[in-house]
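Apart from one protein chain that is not included, each protein chain of the complex appears where it belongs.
Read from first to last, the chains carry the letters A, B and C; within each, the first residue is number 1.
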Amino acid sequence: MGVVVDGCPPGLELSDADVQRELDKRRPAVGSIFTPRREEDKVEFFSGVFKGQTTGAPLCMLVWNREVDSRPYEEIRWTPRPGHADYPARIRYKGFNDYRGGGRFSGRLTAAYVMAGAVAKRLLEGLGIEVLAHVVQINRIEVKALSVEEIRTHVYSNPMRCADGNVARLMEQVVQDARNAGDSVGGVVEGRILNVPPGIGQPIFDFLDADLAKALFTIPAVKGVEFGAGFKVARLMGSQNNDAYAMKDGQVLTLTNNSGGVLGGLSTGMPITFRVAFKPTPSISKPQQTVDVKTLVDTKIEVKGRHDACIVPRAVPVVESMAAITVVDHLLAAGFL
Amino acid sequence: MGVVVDGCPPGLELSDADVQRELDKRRPAVGSIFTPRREEDKVEFFSGVFKGQTTGAPLCMLVWNREVDSRPYEEIRWTPRPGHADYPARIRYKGFNDYRGGGRFSGRLTAAYVMAGAVAKRLLEGLGIEVLAHVVQINRIEVKALSVEEIRTHVYSNPMRCADGNVARLMEQVVQDARNAGDSVGGVVEGRILNVPPGIGQPIFDFLDADLAKALFTIPAVKGVEFGAGFKVARLMGSQNNDAYAMKDGQVLTLTNNSGGVLGGLSTGMPITFRVAFKPTPSISKPQQTVDVKTLVDTKIEVKGRHDACIVPRAVPVVESMAAITVVDHLLAAGFL
Amino acid sequence: MGVVVDGCPPGLELSDADVQRELDKRRPAVGSIFTPRREEDKVEFFSGVFKGQTTGAPLCMLVWNREVDSRPYEEIRWTPRPGHADYPARIRYKGFNDYRGGGRFSGRLTAAYVMAGAVAKRLLEGLGIEVLAHVVQINRIEVKALSVEEIRTHVYSNPMRCADGNVARLMEQVVQDARNAGDSVGGVVEGRILNVPPGIGQPIFDFLDADLAKALFTIPAVKGVEFGAGFKVARLMGSQNNDAYAMKDGQVLTLTNNSGGVLGGLSTGMPITFRVAFKPTPSISKPQQTVDVKTLVDTKIEVKGRHDACIVPRAVPVVESMAAITVVDHLLAAGFL
Partner (left out) sequence: MGVVVDGCPPGLELSDADVQRELDKRRPAVGSIFTPRREEDKVEFFSGVFKGQTTGAPLCMLVWNREVDSRPYEEIRWTPRPGHADYPARIRYKGFNDYRGGGRFSGRLTAAYVMAGAVAKRLLEGLGIEVLAHVVQINRIEVKALSVEEIRTHVYSNPMRCADGNVARLMEQVVQDARNAGDSVGGVVEGRILNVPPGIGQPIFDFLDADLAKALFTIPAVKGVEFGAGFKVARLMGSQNNDAYAMKDGQVLTLTNNSGGVLGGLSTGMPITFRVAFKPTPSISKPQQTVDVKTLVDTKIEVKGRHDACIVPRAVPVVESMAAITVVDHLLAAGFL
């Protein structure tokens, strides 16, 4: 599985390790409730780097799929798994799609997002722009507001990718319970992009927030995206929601950030904040009702194989990646890179 | 103000009236709490229609801005209005942007979205695809679940574009109260797209839901978009959230529609359902804190002019339009048009 | 007829006169053998300029078609004119295309190219980049090599847009003879783009010369495009054709310019030189054989109306415009604008 990144400026110092570090964030924590597959996701560069620096040519990166046993997936050819793309994919591709493991609809493809995101993050580093994401909700367990410093320091210190260790343990228990019940749980990831200069975005056709939303909805299992105060704005008065401007240290800032750092599709210079809702993993071991698409009769399916009872923690570096890629695209368009 | 629609297939019967009907939906209801401007938004075709049918050439449509007094806007040149794009737009365009009325960041531009949407709706009609939207929440007033038939029949029968007349009156009172207080309120619009065939969408780079989200976030004041169960999925178990397949009348359907009609970026054939959060109108008459960007000192602003205390009802045809345009794009790509 | 130019940077000084000057170059010279239509092609701005400067919003410009008598064109609905796009356009648009005057396949649309080109030229001016074009061949009359100074000074000083006045008079006679015979003639336009910095272009998918060729082939009646030595390279030895590098005034230059200023899709810093072949005007008054597409029987057509016996001189500002637009696109991508 691979990815081709075109448009990366020449001269960026980039090594396998830069990409591997990000890929490793996506792997389930060792010894955790998350059962790792054998996939080691070791990145291999095919083009675009020469003497440790990008050349300006497309970067082609691959990880190899070592797990070759596709038998557990043969069953899903005719009995689409509820919550997966099996059924619409079959129609979209007239039955010719590679159905094994969900094919190109597999969450596994997010490894490609992360490889591309690693390049984007390296570019943002040079501009002092930072992308953070962390798990703020798993099922009914929610975390309180955290500082940037707390998130930055703790997010990758536990298997739940939740920056509050105590809450993380509660979340882990919820996942364990779901797993024991042959079920799964969803959650919410919060993201923040720090130090984006104001005025970034392309109206009307490429609003910054619209492009971020598009990128985030391209992550499998995402069902909602909101910026700043998000859906809560529906209940706020204009006088509560408007972010007043004020001078601070010679900078024009806003005293609140209900806008989430975007107004009219343009960055305001404040942190870009957003929240992303992930549905529970559709692969559960409980029997489910489905249809045999060959005979067109109702039937049952039990999804086999090793599946995470919660994929939200593994989505954290994916969210970071999609945000980083989108911001880089807009910075390139604005001449910052 | 105008719009150019390229790619419309030739031979579609299209009249000024088809577009005017949609534009009129966007005008504030006469005699309502919404103070209409003098803008009559009368559409004029410049190209693309010949003998009552589209030619395949780009459709250029315009409405004229009759309201020429731009004095109330001169003030905002140097003192950006909180919640508006004035400040980032100034930076984005290096001070050369046309700041009058928010320029191209004005909600008025959504008239162009509606003109384009009118063409998209005509194309969808021919395929039996219907797009509905209605107001489901204004501030704290929420409407109960409504049937398609109720929405279709009642949404445009009151100024609030809420298909439940009793709730609409409560919403109207909330808007009136906000207006009296020199303040404003936000809300939520729900959308449904009926009869989209399964398998529509373009992975990885153009998921149907990702493109819908991008289109919806391109409407000014939108801060959140969710599909199906949306943010609620975070609290559901996999066994609750998965939509089981079943045969019904010879069709493969799902018994629930928590996915909102999209899986893996592809339509499932079920209704596509989504919710869009709108912030309260940023233009309020209460004094607000801002910054004089010329002198870089804190100051106050009182936004003058006629402004709606709630723009959510007027957003209903805009939501319909953006959804219709996005679906048409995908149907064209899939060879359905 | 109009054009929308998006992506123009804000702050460019731009007036109606800047665009009108270019449009006027496209009008047939007064009192010449070229019979002007009544079209005055007076540009009107609809958006994008505020206080004499571009705002960063799309520039919409229109000229009005005053000549409303479309009767001479009704005939071509069923009997396609040889050399025109009538027949393939009919099929492409399933008979719904606006056939009057060739519709959107009319050479008249090049007025839109020139309006957009006027903006591009203003942007290039600021970078010291100049685009020149001139007629170098009409039928069998060819002009000798001319200096940049000669072209710049004389190209618009005669109706033939040929920078050598004596040759221009011979060309004019050729056109007059063709006109008298109810026939038409073609020719070649040469273009030069001066002072493009080296390294401009986007391999693999947007070579600078490939994009220039695409833009030039988008001018109706163009049948050939070549750069530098062009088709003559087929007869040169490598040692003759290669442009040797040498230092001159501290700059890396080439001693010859057979490459026409482009190598590997990138500008070399030398003048970009190209030649464009135009076919004779397909509208001739001589009777021609065609087919009645309704009855599918062979028939004859005599094309009526006022038609130029040679459109090559009028194509000169169009060639300049398409070259200017393409270079601006690449300079924007390269961060020069």
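Brief remarks follow.
Methods note: contacts are C-beta pairs under 8 Å (C-beta built on N, C-alpha and C of every residue); 3 or more make two chains touch, one makes a residue touch a chain.
Computed from a predicted structure; not experimentally measured.
Of the candidate positions C:Ser47, C:Asn65 or C:Asn241, contact with the unshown chain belongs to C:Asn241. Only one residue from A:Thr54, A:Asn258, A:Ser285 or A:Ser321 touches the chain missing from this view: A:Thr54. In the full complex, the hidden chain is touched by chain A at residues 1-2, 4, 10-11, 46-47, 50, 53-57, 60, 62, 92-98, 103-104.
Listed for chain C, the residues touching the missing chain in the whole complex are 80, 82-85, 87-93, 102, 104-105, 109, 137-140, 178, 181, 183-188, 198-201, 203-205, 207, 209-211, 213-215, 217-218, 220, 223-231, 233-247, 250, 252, 254-255, 258-260, 263-269, 275, 277-284, 286, 288-291, 293, 296-298.
Keep this in mind: only the chains that are shown with their structure count from here on.
Copies chain A and chain B of the same chain sequence form an interface built mainly from equivalent positions, shared numbers / all numbers used being over half. Chain C has its Cα centroid 41 Å from the Cα centroid of chain B.
Between chain A and chain C the centroid-to-centroid distance comes to 48 Å (mean Cα coordinates, whole Å). For chain B, the set of residues that touch two or more other chains comprises 92-93, 104.
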